[in-house]
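In this view, the complex is presented without one of its protein chains, the others remaining in place.
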Amino acid sequence: MTAVPTSWFLLLSAILFVIGAGGVLLRRNVLIMLMSVEMMMNAVNLTFIALSRHLSSLTGQIFVFMVMAVAAVEVAVGLAILIELNRLRATTDVDDVSSLKG
Amino acid sequence: MIIQSIWLAIAFPLAGLLFNGLLGRRLGRGVVGIVGPGTVALAFVVGLFAGLDLLALPAQDRAIVVTLWNWISVGSFRAGMSLLADPLSVLMVLVVTGVGFLIHVYSIGYMEHEEDRLYARFFTFLNLFIVSMLILVLADNYLLMYVGWELVGVCSYLLIGFWFRRGDDPQDPVRLKDGELVPVPANLNPADSGKKAFIVNRVGDFGFALGVFLIWTTFGTLNFADVFGAAPEIASGTVTVITLLLFVGAVGKSAQLPLYVWLPDAMAGPTPVSALIHAATMVTAGVYMVARSHALYALAPTTSLVVALVGVITALYAATIALVQTDLKRVLAYSTISQLGYMFLAVGVGAYASGMFHLTTHAFFKALLFLAAGSVMHALGDVIDIRRMGGLRQKMPRTYWTFVIGALALAGFPLTSGFFSKDEILAKAFEFSPILWALGLLTALLTGFYTFRALFVAFWGSARDQELFDHAHESPGVMTWPLILLAGLALFGGILGLPQILGVDHALAGWLHPAFADLEGEGAEAIHHGLSAGLEWGLLGLSSVIALLGIGLAYWFYVANPGWPADLAVRFKSVFKLLVNKYYVDDLYDLLFVDPGKALARFCAQGIDNAAIDGIIDGGARLIVQGGAWLGRLQTGFIRHYALAMFLGVIVVVAYFFLR
Amino acid sequence: MPIEIPTLNFIALAPPLIVIGTALLVLLFDLAVTDKRVLGYLGLVGVVIAAGVSIAMGPRPATTFQAMAISDGYALFFNLVFLATAGLSILIAIDYLERHDLQRGEYYALLLFSASGMMLMAAATDLIVVFLGLEIMSVALYILAGFNWRQLASAEAAMKYFILGAFASAFFLYGAALTYGATGTTNLNQIGLWLSGGNSDPMALVGLGLLLAGFAFKVAAVPFQWWTPDVYQGAPTSVTAFMSVGAKGAGFAALIRVLRSGFGDSAYSADWALAAAVLAVLTMTFGNLAALPQKDVKRMLGYSSIAHAGYILVGVAAASESGVRGVLFYLLAYAFMNVGAFAVASALERRGEFSTTQRDYAGLSQREPLLAVAMTVFMLSLTGMPPLVGFWGKLFVFRAAVEAGMSWLAIVGVINSAVSAFYYLGVVVQMYMRAPAEYSPRLVGEESDAKKPAAVNLEVAIGTAVLLAMLLTVVLGLWPGPVASLVTMMPLG
Partner (left out) sequence: MAQQLQQGLFLALAGVAVVAALGVIFNRNAVHSALSLLANFVALAMLYVLLNAQFIAIVQVAVYAGAIVVLFLFVVMLLGAGGEMQMGGWLNWRTAFIVAAALVLLTLTGTAVFEGTINGAIGTATPEQIAQVGQTEAVGTALFTDYLLPFELASVLLLVGMLGAVVLGQRWRGAIAGRPSGEAE
């Protein structure tokens, strides 16, 4: 029935998730960090869709639908925060955003 | 019956506290000075009537529980905001409010130089102290007792640090008083002392809290009656742990080894506060708690032995330190620790009534001594070093005579109150183990010595600091009258507990008997020693001799042969052979006894006290703060670092679940 | 194919719906009203109504929206926690925003949306709803944290909170996906049914771990707590007050329901209980130690909130009914005492600044005795000093731990609360034992009598918040009975 085993998809999504997490950790550019978070969410989406097929349940697809809404909102808000920050200090480097500490 | 309204004893000082706290500053010191002591006096009256009510009841019914409201009731757990009025708690109420009242009155005079604002605040805090202590002693469950226990700690913190601005700034070691700059005495940083008291108390409270917690989980209730009723069915190991934990609290609150370090510093507060802490409140809480929990302690012989040993060792240890102190209040502070040691010795050997007796007499004479010392300080502009005093008995006769009476009582001079209570404890200790008795007796000797050493140096002889001497004056009546009243109590307080062999009833033991009736034979035992009359007379006599010997030694060292060099050295140079002989004795004595003794005392005072115990506590606190600062440095402010730490956290959590 | 809309029990979700409706009303009125403070009071009315409805609904469980959510005693009690927090925070904000010239209608709308997200998290019985509630709450909080557009610190706080929050959300999401894979459902009760079979599957376990990590971020448990002090310090104080209790409470609300409904009756429960216990120890120890050297009071409270998350985790680790009850009581207590403390802090904050240092509290007892008394009450209650409400909260969670055979955890907790006394009482010392600093913040009313006649009005709202919080801290300390018995009537549905 299924030509490609579900576990392949799940493994791919795990790889993508970890790459995304690596992006958040490695990069200092806020924009890239945001993109990486988006990639993580997308990786999860792939898991959901694959499971949805495997389990013959629509819940996974619905969840993905919601995740997309969340992703859109997060990007909008995140970029808005970035713009506000940029207005006060012209930077997209998170290391410049470290006045609060101790 | 007024005993049903025993809560009034708390309510009056509480009302005074609120009144002075909220309005005192505006209404002026006249009103404050009436409201503060007045409300405490009312509380005393309530206690008095409650006591009469108790007497009217049959002995077995002399325990009234007054439930104000049901504080908490969750499932099977219930704790009432309820008070217990029985002979034990009423005795404490009378001591706390009675002595507290006199201290309040005295404070009117003592604090007269303070600003209005501070004056009002001082009385507010004093009342808060009384209220907290009353909550502690009137509680009918461990929870409410814990409330009082914690509140007392906070109060001591506020009051010891009352003159917080002294020594606040190292560049400005003076404070303003009467418009003049007065130097801050050395090692007296009130804010630090307050902090020290609080920290050390926290250590003790921590043990107490755990003990209460363990009671709760073991018994499912915190009510005294229920706990004590169920106690015999509990495994003795558990009871031992509970009592040990509670005793940790008592050690902190009552300044026993090794948690006594806060008390000598506590004199950084105004002297009435020292009197209150040392005599009527705070430090007696530990003794009271053990006495209150006697049903548990009676089931835990191991703990009782620990209590007795800690008590007697502390008594001796503190007495040796007191030998070399040159600060009048510090001598008294160490003597308090030492006397508290006696009380713990008493409750440790199961003589609860004797412990309470000594607690009561000690409240009288120690309050007296502190207030008299305060009177001296008041006269000398806060000078407290006995080496700068001398000859004060001419200038301040009332203070002098009352101080003498207090000193006699403390030293255990025959027929004073301290004599009877101390002798009773020693007799009980002898019954338990002659070793404890011997240690107690040695302490008594030292007590007589150091007490009269301070007395002779401060009040006898000639003035050492003429300027101070000229400035000295007797304190106003509002301060000396409390002294005189307390002197009366210190002198005659012994009639509360005359020994059986004198053919009179032991009034206090009889009074307390219902509270301790559950102990087998305790009631009778408090009155009758298990000793033969001859032995008892012997012990009594020995106690008298020891007390006199201590006083005599002090006289010999500091009056007959004043050890203060300068002028004496000159005088003795041209004297007879006999005196040279005396020198020889002195040298020998110095060599054999005084020097090692002094060295030991110095070692205790400086080596153990300052270095080890202070070091451990300060070092511990510093280590913790350092740890905090170190953790703060981890907080770099960089998102990348935070994200990485979170990521590692995720890995650890996932790995834990994956590999479990 | 015609869609048959199933019968929907809107009533069961009335409290969050009322709050959302109020938020929409606020947005609507924002167009017409010029005095934005009115919007704050409007929001307050909505909060009060929602709280009233929550109480009126009673603890009878009622599922709704095809078992997506439930209205049980647990959810209703959490509603009260969130609404109390939101109400007090609005009172703080009305004056605070005015003083800092930040008054905008959107603030109140966002705060209400955030509160509705929290309430939904407490009511959710499906991971989808948990996730959406979480995001509604968080996104609104990201924005609110950056609301002070003049301060770099505010933007920085928003950025940190956002990036780390989104990062944590991704982990949460992955956990939800794996749980879905292991059980074939996202409904918590069905997950529970499926897992109660006893088979332990690596996928479910990893899913549980990731979910736990996601929640740990929201409640600020070590090692996911890093954002807390920075964000608390940088965000406007009125927002910090709200999120310190609200976000933490919502995180715990959902965490406990997920753990107990989803992973409760399974081979997993011992595992997560132990994990929670370890997190609790690390969290409270870290929070307390790091709070010790802090000079900035907002930051100190930030660290201390980490410590409180640790205490609450003790109740979670107990994994028992009484543990849940302890957590409920603790959070309500925490709402009053912590928001109260932030209310005092915000009252002392000067225009143009965003934080108060310990020095700002010096001699407060002389300048403003009642404020000093209130702050003392909050500090003592946070320490766990009887007879204030914070004491009972600690007592209940620690007791639950002892009952669950984790006495060591309770002991660590007691030691930690002893340590916490030092930094809380540091503030008290400043207020009572230090002379007013030459550099002292002006109080609300003194500030601009000439310039702003509304100054008196400003005092009213914050003053009310402080007074209310103080009263409840004291009264619930003296009479904890009603709340304690309410808590026992509020089981997980």
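Note that the chains are named A, B and C in the order they appear, and that numbering of residues resets to 1 at the start of each chain.
Keep this in mind: a contact is a pair of C-beta atoms (placed from the backbone, for glycine too) under 8 Å apart; a residue touches a chain by one contact, two chains touch by 3 or more.
A quick note: this is a predicted structure, and the numbers were derived from the prediction, not measured.
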item: Which displayed chains the unshown chain touches; value: A, B, C
item: Which residue of B:I10, B:L455 or B:V654 touches the chain not shown here; value: B:V654
item: Absent chain, residues of chain A that touch it; value: 1, 3-4, 6-23, 25-29, 31-32, 34-36, 38-39, 42, 45-47, 49-59, 61-62, 64-66, 68-77, 79-84, 86-88, 92-93
item: Contact footprint on chain C, counting only the chain that is left out; value: 1, 3-6, 8, 13, 20, 27, 64-66, 68-69, 101, 104, 106, 109-110, 113, 116, 120, 126, 128-129, 132-133, 135-136, 139-140, 142-143, 146-147, 149-150, 158, 174, 178, 180-185, 190, 194, 199, 201-206
item: Chain B, residues in touch with the chain not shown (by the definition above); value: 644, 647-648, 650-651, 654-655, 658
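Convention: only the chains that are shown with their structure count from here on.
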item: Topology of the chain contact graph, where touching chains are joined (line, ring, star, complete, other); value: complete
item: Chain B-chain C separation of Cα centroids, rounded to whole Å; value: 44
item: In chain C, residues with contacts to at least two other chains; value: 159-160, 163, 167, 229-230, 294
item: Sites on chain A at which at least two other chains make contact; value: 21, 24, 33, 94, 97-102
item: Sites on chain A touched by chain C in the complex; value: 10, 17, 20-21, 24, 30, 33-34, 37, 40-41, 43-44, 47-48, 51, 54-55, 57, 59-60, 62-63, 66-67, 70, 73-74, 77-78, 80-82, 84-85, 87-89, 94, 97-102
item: Chain C residues within the chain B interface of the complex; value: 159-160, 163-164, 167-168, 171, 202, 205-206, 208-210, 212-213, 216-217, 222-224, 226-227, 229-230, 271, 275, 286, 288-294, 366, 380, 385-387, 392, 396, 398-399, 402-403, 407, 410-411, 414-415, 418-419, 421-422, 425, 429, 432-435, 478-481, 484-485, 488
item: Residues of chain B touching chain A in the complex; value: 632-633, 635-640, 643-644, 647
